[in-house]
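Below is one structure, written out as structure tokens; comments come after it.
One chain of protein is taken out of this complex; the other chains stay put.
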Amino acid sequence: MSLNRREFIKAAGLAGIGGSACLLGERAQASEARSPSPDAMGVLVDIPKCIGCRRCEYACQEAAGFDPPPIETFEDKSVFEQARRPQPRSHTVINRYANPQDQANPVYNKFNCMHCVDPACVSACLVSALSKQEDGPVVYDVSRCMGCRYCLVACPFEIPTYDYDMPLKPQVRKCNLCAHLVPEVQDVPACVKICPQEVLTYGKRSELLELAHEKIVTAPDVYIDHVYGEHEAGGASWLYLSSVPFDQVGFKHFDHKAPPRLTEKIQHAEFKYFLPPLMWFGLLGAAMWLTKPESGGTSHE
Amino acid sequence: MNMRFHRGVISTRIIIGLAAVLVVLLPVVAGRSLLAQEKPKRTEDAHAKERQLRVPPLAAGRDKAALAEEAATAQSQADSQPAMDVSQIDCRACHECDNPTREDPCLRMCPRAMAEALAGAAPEQLPDDVILLNAFEWQARRFMPVPFTHKLHADMAEMTGGCEVCHHHTAPGGLYPPCQTCHKPVFLKSAGEEMRVPNLKGAYHRQCMGCHRDWSHSTKCSICHLPKGDQTEPTSVESLPARGDVAGHPPIENPEHILRHTTEHESGPYVLFRHQEHIKLYGYDCAQCHRGQTCARCHESAKERRLPTARPSRLEQHGICFPCHEDDKCERCHSKSKLPAPQRFDHATTGFALGKYHGSLTCRTCHKRLYFIRKLQGECAFCHTGWGPDTFNHAVTGQILDDNHVETDCEECHIDRKFDAPPTCDECHDEDEGIAFPRKRPGPVMKAEPAAKP
Partner (left out) sequence: MSEHHEPLPVERKLLTPGVYVLLLLTFIGVCFAAWRFIFGLSSVTNLDQQHPWGLWIAFDVATGVALAAGGFTAGALAHIFHREHYHAIVRPALLTAMLGYTFVGIGLMADLGRYYNIWHPAMPWMWSPNSALFEVGMCVMLYLTVLYLEFAPIVCERFQKYDKRFALLTNLSDRVYPILNKIMPLLIIAGVVLSCAHQSSLGNLMVLVPSKMHPLWSTPIMTILFLLSAIAVGFPMVIFEGMYAAWSLKLKPEMHILSKLAKYIPVLLGAYLGFKIGDMAIRGSYVYLGEGSTQSTMFIIEMVFGVIVPFVMLLSARVRNSPGWLFLASLLVVLGVALNRINVFLVAFMPLYPVKSYFPAIGEIAVTIGLVSLLMFLYRVVVTYFPVITHPGKVRAA
């Protein structure tokens, strides 16, 4: 009986040592407040300017290291018959939508990783294989990945894709804002560079936001007064301007609060500095000790 | 008379033009050789940058219809045409108005020398033709330079709002700054002001696609860009391969007939013009009659602006028909009433009735040499080759050859195989024999056939 109590104190001490606990607490703390970094880069998409040439799809495949088919094959407009989603080998896709203002000229929208300010995938990943860089990109480290695909589940924009057909070395595939290319080689993402219409503008997110609102003010007849990605799901590095409501070009409505804020709050409430579990441990130990009947020992004795 | 006057002008122009070309060429050639000396100093790295920054070369203007002859004489100099910077030429140097069009170029009435001094080049070389767009390394790796026809687009600009549609942020007319002043041909990491101004590639495409998309509903790259393949970079417009699917104009429906009404010609106010016949039978292209007409003439937005302008002058109207109809009397086209219509053209009136075989041909099948249909100068042999005594049944001409002539070579009677000229008997028969065509023939003549030429 006394042994039990001694053991108990020892254990509490052991758990208290918890260098792990400190580490956990520190890491959890660091990720609590997420506002866009001032240096974060992003891309502004001027949807009305897109002509659906799909050059970006080609450039993306090339930059991602896949061997894309000849560039001429990307002129095939029949792929627009149905809305497409990113695939393991095409991290960005262009989709066509009817233009209510001008039947003859449909609108095109580009889908790829939004590089959220507070990414759900990063919060979801249990081995830190996904991380948000200070300069904007959400990048993936395959060497850590277990292939659990929680990031696919978590992404509100349904962007990451997975090599389901690979038995040994499957990967999560998504746009990484060309972060893998050395800045000297590629000073802007491949899709931004190739875009003939310059639909895409690469720059600091803060400046892009300014620019976006400026465009809305100067051309209120062209743009609807909404920058998609400014607040959606906590904000994203990719910002979109459109002439038609965003729900007509394949975008969904999201709360302004980033989804990880709630889950991380709950998670940290459960494990703040490892104290709640220790507290439970103590409480249960106390209960065990207090309810212990005077006669007999435990069954194991 | 008008024509003769026109030709006179042209020949004078040729002389002045040639002189001007020489004057302009000298400094340009000198400048080029200087550049050529500078080039080797640049490092390999700088070479790529230099390609990007290169000013788009300008192919000097040569309107094929008006200046064909001049071009032929200047052929030897064609390869060394000066690369001119369009931006250095003030549009107002020659044009009085802000938006010159092909129909109304509003040219200044000024001495040629002054125009040259203003423009720095002979008017023929001014930016009315093709500009090669080739400012990007990336593009140069994949595509041929894009030939941009300035004059054609200037015409079309009339449909969408004039020169300032492209030459934006600038007052109309005057000296337009080159696009590269603001739109950089390199792709820099953008920040601040650079974000707000598209780079040159973006600027070009946004300008072009705005209209190309609206008018052709196509965004195919190959409309402007030819893939490069293994070919070397062409240096001039002429050396560019033909583009397979250049955005052509959709077919224009041919009107069946046009009934025109004129009050000036009292004796015959009504003109019936057989449009279909001129197109289908005589084989004229639209542009052979509708010369110098612009897009704006038909397209709605510009039509409204055009309506108040004067009708074409009498000379202009007749000028189109004259080349063929110069010998005809007024009554050929003009009639007092709407009916009866003027007679359809009968080929028999030329002395050669079209039989069952030739009747099914179009005029252009035989009369192919000139725009305007003239008497054939021995072109029969274009089709009728390889005829000889063994292969040709002379009877089809109506003239049956007797035994003495049946094996005679064609050339014995038809000198130089000119079958449209009357045959001669002199080659074999002396004059004193009294044998001469058509008095004495080489055999019986078939009655039913009219006098026909072989």
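Think of it as A and B in the order they're written, each chain with its own count starting at 1.
Throughout what follows, a contact is a pair of C-beta atoms (placed from the backbone, for glycine too) under 8 Å apart; a residue touches a chain by one contact, two chains touch by 3 or more.
Just so it is clear, the structure is predicted and the values come from calculations on it, not from any experiment.
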item: Touch partners, limited to displayed chains, of the chain removed from view; value: A
item: Hidden-chain contact residue, picked from the options A:R85, A:H180 or A:H256; value: A:R85
item: Residue, one of A:R149, A:H213 or A:H231, that touches the chain absent here; value: A:R149
item: Residues belonging to subunit A that touch the chain removed from view; value: 3-4, 7-8, 11, 20, 23-25, 27-28, 31, 83, 85-87, 120, 122-129, 144-150, 152-154, 156, 158, 161-167, 169-170, 233, 250, 252, 254-255, 259-260, 262-264, 266-268, 270-271, 277, 280-281, 284-285, 287-288, 291-293, 295-296, 298-301
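Methods note: only the chains that are shown with their structure count from here on.
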item: Subunit B to subunit A touching residues, read off their complex; value: 138, 142, 187-192, 195-196, 198-199, 201-203, 205-206, 209, 213-214, 217, 219-222, 227
item: Of all residues in subunit A, those that touch subunit B in their complex; value: 49, 51-53, 71-72, 75, 104-105, 187-188, 193-198, 201-204, 207-208, 211, 214
